[in-house]
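Missing here is one protein chain; the remaining ones are kept as they sit in the complex.
We call the chains A and B, going by the order they appear; numbering starts again at 1 in every chain.
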Amino acid sequence: MTTEPLLAVLDLLGTFVFGLNGALTALRATRLDIVGVVTLGMVTAMGGGIVRDVLIGDVPPATLRDWPYLALAASGGLLAFVLARWLDRWELPITVLDAVGLSVFAVIGASKAMAFGLGVWPSIILGTITGVGGGTIRDLMVGRVPSVLRSELYAIPALVASAITVAAVGLGVYGLPAALGAAAVCFLIRMVGVGFGLNAPGAGRVGGPESGNQEP
Amino acid sequence: MTTEPLLAVLDLLGTFVFGLNGALTALRATRLDIVGVVTLGMVTAMGGGIVRDVLIGDVPPATLRDWPYLALAASGGLLAFVLARWLDRWELPITVLDAVGLSVFAVIGASKAMAFGLGVWPSIILGTITGVGGGTIRDLMVGRVPSVLRSELYAIPALVASAITVAAVGLGVYGLPAALGAAAVCFLIRMVGVGFGLNAPGAGRVGGPESGNQEP
Partner (left out) sequence: MTTEPLLAVLDLLGTFVFGLNGALTALRATRLDIVGVVTLGMVTAMGGGIVRDVLIGDVPPATLRDWPYLALAASGGLLAFVLARWLDRWELPITVLDAVGLSVFAVIGASKAMAFGLGVWPSIILGTITGVGGGTIRDLMVGRVPSVLRSELYAIPALVASAITVAAVGLGVYGLPAALGAAAVCFLIRMVGVGFGLNAPGAGRVGGPESGNQEP
């Protein structure tokens, strides 16, 4: 967990929302039982950070060491299972919070990779993976080509935030202002993408029951 | 490998049966050559333990260090390739032995995670992953939504056995009796599920050629 309280709070918020949104997305794509829904919520919330931690050699991964991550990811998935129909009415706020999670995950992921001594480009890639990796694994597990490979405005903002973060660390000016600035840029690009329909609202999801197919 | 002889024997038996059953399941789901069948048998038998070992930082994974695992997993897959049609008549005993493997894998996985200093919940999750992870990866590789996400009575017994194991370790009473007790509970729940058709016999499999589809 990051030592900066504000970032830590946003990181935990992101974990919960990724768990919730990831589970809802999985529910829309295929038939699942409660084990499946909660599992896929947790995979979405924790998958990106786990891949990053395995690749930089920080094992056990942070999300398996710090219980709040596990608890919030599981709670998000469980809530999605219980309230799936009701939550469908809250698509916009969930999309907004999901973008907050994406932004914070990318910034924290990129700065952690730099702190573990990785180079500029690997750190940018690992920051992006932290943001989009969980949803990618979730999509694979429900038999969909990961939406992040098809719609630019989910991976691109994470890539931009990671690049700003890496630049700030490299220039020795990384701190809370730089982290929030990088996250804000990611958030804004993502929101512009959502607002102008540059991809479907709630990107990473599909709209109806038919769209769970492999090849739309 | 565990130092307890009885557990070690059951662990090796489970590895062989997972290799056999995993390869049979893969054969039913899609067209494969001998490389594919043996690979998927080995993935089923060793995948869960490898994911666990990577996540707790015990690399190279135990199944790549101890040759009997590799040999038994490959033998199971090879036998499935050679005797596929004949083995179809032995579905029930294979299902029973598969449940033994599931039980032992979960108990060993959970106790190993505790031994490596992971917390209660992560250890329960890693025990479950040890039991169901290999079949999950196998399903992904043949283009199926993992059956463990759809049918409660494969993951749930592994989760229960992991929880009992973790509790026993936490209370300082873990040993052969506790391990066998936890495994027995898992085995019984799984057998009840199979017996009452709470999911298809030989869960994790599909019945006919059509059922290899992505979205049944």
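Observations, loosely collected:
In this section, a residue touches a chain if its C-beta (ideal position, glycine included) is under 8 Å from a C-beta of that chain, and two chains touch if they have at least 3 such contacts.
Since this is a predicted model, take the numbers as computed values, not measurements.
Among B:Leu32, B:Val100, B:Val120 or B:Val185, only B:Leu32 touches the chain that is left out of the view.
One of A:Ala8, A:Val96, A:Ile156 or A:Val185 touches the chain omitted from the figure, and that residue is A:Ile156.
Residue in contact with the omitted chain (choice from B:Leu70, B:Val96, B:Ala167 or B:Val185): B:Leu70. Residue B:Pro61 is the one among B:Pro61, B:Gly101 or B:Pro157 that touches the chain not shown. Chain B meets the missing chain through residues 30-36, 39-40, 50, 54, 59-61, 64-65, 67, 70-71, 140-143, 212-214. Along chain A, the points of touch with the absent chain fall at residues 54-57, 116, 118-119, 121-122, 125-126, 136, 140, 143-146, 148-152, 155-156, 214-216.
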